[in-house]
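The complex is shown incomplete by one protein chain, all other protein chains being positioned as in the whole.
Labels run A, B and C following the written order; every chain starts at residue 1.
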Amino acid sequence: MTIRVAIAGARGKMGSEAVKTVYKRDGLELVAALDYKHVGESLSELEIFPPNLDVPIYTNLTQLISETMPDVLIDLTNPDSVYEHTKEAMLHNVRTVVGTTGFTDEQLEELTSLAKTNKVGCIIAPNFAIGAVLMMKFAKEAAKYLPHVEIIELHHDRKLDAPSGTGKKTAQMISEVREARRQGHEFETETMPGARGADFEGMRIHSVRLPGLVAHQEVLFGGEGQMLTIRHDSYNRESFMGGVVYCVETVMTLEELVYGLENIL
Amino acid sequence: MTIRVAIAGARGKMGSEAVKTVYKRDGLELVAALDYKHVGESLSELEIFPPNLDVPIYTNLTQLISETMPDVLIDLTNPDSVYEHTKEAMLHNVRTVVGTTGFTDEQLEELTSLAKTNKVGCIIAPNFAIGAVLMMKFAKEAAKYLPHVEIIELHHDRKLDAPSGTGKKTAQMISEVREARRQGHEFETETMPGARGADFEGMRIHSVRLPGLVAHQEVLFGGEGQMLTIRHDSYNRESFMGGVVYCVETVMTLEELVYGLENIL
Amino acid sequence: MTIRVAIAGARGKMGSEAVKTVYKRDGLELVAALDYKHVGESLSELEIFPPNLDVPIYTNLTQLISETMPDVLIDLTNPDSVYEHTKEAMLHNVRTVVGTTGFTDEQLEELTSLAKTNKVGCIIAPNFAIGAVLMMKFAKEAAKYLPHVEIIELHHDRKLDAPSGTGKKTAQMISEVREARRQGHEFETETMPGARGADFEGMRIHSVRLPGLVAHQEVLFGGEGQMLTIRHDSYNRESFMGGVVYCVETVMTLEELVYGLENIL
Partner (left out) sequence: MTIRVAIAGARGKMGSEAVKTVYKRDGLELVAALDYKHVGESLSELEIFPPNLDVPIYTNLTQLISETMPDVLIDLTNPDSVYEHTKEAMLHNVRTVVGTTGFTDEQLEELTSLAKTNKVGCIIAPNFAIGAVLMMKFAKEAAKYLPHVEIIELHHDRKLDAPSGTGKKTAQMISEVREARRQGHEFETETMPGARGADFEGMRIHSVRLPGLVAHQEVLFGGEGQMLTIRHDSYNRESFMGGVVYCVETVMTLEELVYGLENIL
């Protein structure tokens, strides 16, 4: 069976990668793009795509659905549009794979309830990089047995914020299974402030910023006489595409809304 | 509740560490040692233990059980003795934690059946290092999503065999969820034989041997634009003791035989 | 002082990166391109360059030199052309920075002698990645004190040959300061062939090939109770450009031919 796919946000960075990925992938067929302009054109007419990409562009989702009958809508637009798209798609029994965060709690509840009522799958994935999601999932599991944890996240030096979102998210996930605890020596002192990093319930988070780096993270677990280290290296945007495909294939088997790739791995 | 523990093989390398660990640990009480000699003495009379270790030594397990009433027998002796000890302990409703491999299939079946009938827990753990077991467990799970795998195991240069047992075991566990597949370029050639390592169903295993190293392993998973790496470093025998304690505590809640620490983590 | 630079091979992968690098770099001025076609045009007329890149293209090197008076010619073409270009440039007292290997011994001797006679600098650099060259240089120095060495090189799985050129070159450089020696246990055995990697005078070389990887290498040195590891990660072609600039600046101070970036770091 071929899964019929529509993509919203096809001209964005993630979206244009997704277009190429779905187009090439056996078992998937790209049947339409949803956009707020370029209606009536084809992706092949846009400069960023190769001329053979003959996929119609729609502005109206209902029309898109009735004319191209997609099984799955991949939505890589902004939070505002995503909520409306997802709701409408589900009302028409079209499954959705969403790569944006930023839903309100009420919106999430409504979509969750709608998915259950209509028995239509929906996956909302703040992070599509399967390797990164596995790292976080494993880190959460390891912390049950090896509760002394430090996180080192390493990014290019154009990054503005420290620690990274993934660094914080990892610490939060670990804190769900680990009680806050003091780490390091009771009388530990920093002779240079900041040496021991940021403190999240006793876990230390260290942020390295250097040119040359892309996006990397190590989670270190120490126990008597041993260390366990889980590391993820992300080199480019392609790292997200495996996750997108995995979600498209998995959402076909779901009859509810799932938040977070870690819950279907 | 304090768990009453007896140890078989107390004079061995692992056993003497276990004695110290159980002795110090809150919630555990070391009530007896099982040995084939030194009967009637106390561990405190043996040179390798401190003089305050007043724990009686028995040669006869039935007598040990009736006089000291242990909840758990930790058996760190050789395969021959372990089978007899485990069987006898279970017949007396004493739980066992076993650190030896080398059971025959028949012995394992008999012990499994006995555990079920008597509803008495038994854990057989070829590897007590929790970090190493987590590494293998995570590797098996990651391979479902990122099936391109290579293993690098690194040991001191006094090690005789390559690859290591853990290296092979990791590859075997991965092969349970991953079909054999060719890795690397179709026309790949070694200009120096051995460069690409050992081949286990397409997974490559590389064995590094250097003075200074202890026991380390990395499992590398490659996907488009990303890498996931799981690494374990074992620095000394203490790394096993966390696992021994975990098994003693966990076996109290079991009514069957479990083979492999990974199945209770 | 601004260094006037001409580039041969400007349309190639390396060459076009070099064009952009020299163009942007303070202290360097891109005055001409040498090509076998497109004569009389400007780089700005080629599709791969931005329209403001107003740099004349020449087919004849003598004419290029007399009309644009470069201080340095960067040659990123193939071995055949490079020899002729370099010779002619030096005869006109133009310094050269060359990124190709493949000279015959006689050609190298002739160019070396010509550089000395004319007191004109020339740098031939098989590898422009400063980090990789430093790794090899440090590895050679470390091996004097820590002679137990293993090399792990890791590349994408589209690479055809194993070990990599850099892996072999590193082993060769180390062998200049280290006598061949057996490493590992005297009675070491491979239970799976290839586990211990390729053997270069006792040093073991391991080649990892996975999707997601780019070009990476670790050199591991083991000593009693310690390990020293030198690692280089190359993520993209930009990693060469720092070396190109460094060579252009350094060649201005030389009056002889230098082979290998390691000899001027």
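By definition in this document, contacts are C-beta pairs under 8 Å (C-beta built on N, C-alpha and C of every residue); 3 or more make two chains touch, one makes a residue touch a chain.
Owing to the predicted nature of the structure, the values given are computational and were not obtained by experimental measurement.
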Item to complete: Among A:R95, A:H206 or A:H232, choose the residue that contacts the chain missing from this document, as touch is defined above.
Response: A:H206
Worksheet, complete the sentence: The one of A:S81, A:Q183 or A:T250 in touch with the missing chain is A:Q183
Worksheet item: Given the contact definition stated above, which residue among C:A33, C:V72 or C:I130 touches the chain not shown here?
Response: C:I130
Fill in: Interface with the undisplayed chain - residues on subunit B
212, 214, 233, 235, 239
Practice prompt. Touching the hidden chain in the full complex, which residues of subunit C are there? Just list them.
Written response: 129-132, 134-135, 138, 141-142, 145-146, 221, 223-242, 246, 265
Fill in: Residue numbers in subunit A that touch the chain omitted from display
148, 150, 152, 154, 157-163, 168, 183-185, 187-200, 204-213, 220-227
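By definition in this document, only the chains that are shown with their structure count from here on.
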Worksheet, complete the sentence: argmin over chains of |mean CA - global mean CA| returns A
Practice prompt. Select, from all pairs of chains, the pair with the highest number of C-beta pairs in contact.
Written response: B-C
Worksheet item: What whole-Å value do you get for the distance between subunit A and subunit B if each is reduced to the mean of its CA atoms?
Response: 37
Fill in: Touching two or more other chains - residue numbers and ranges from subunit C
212
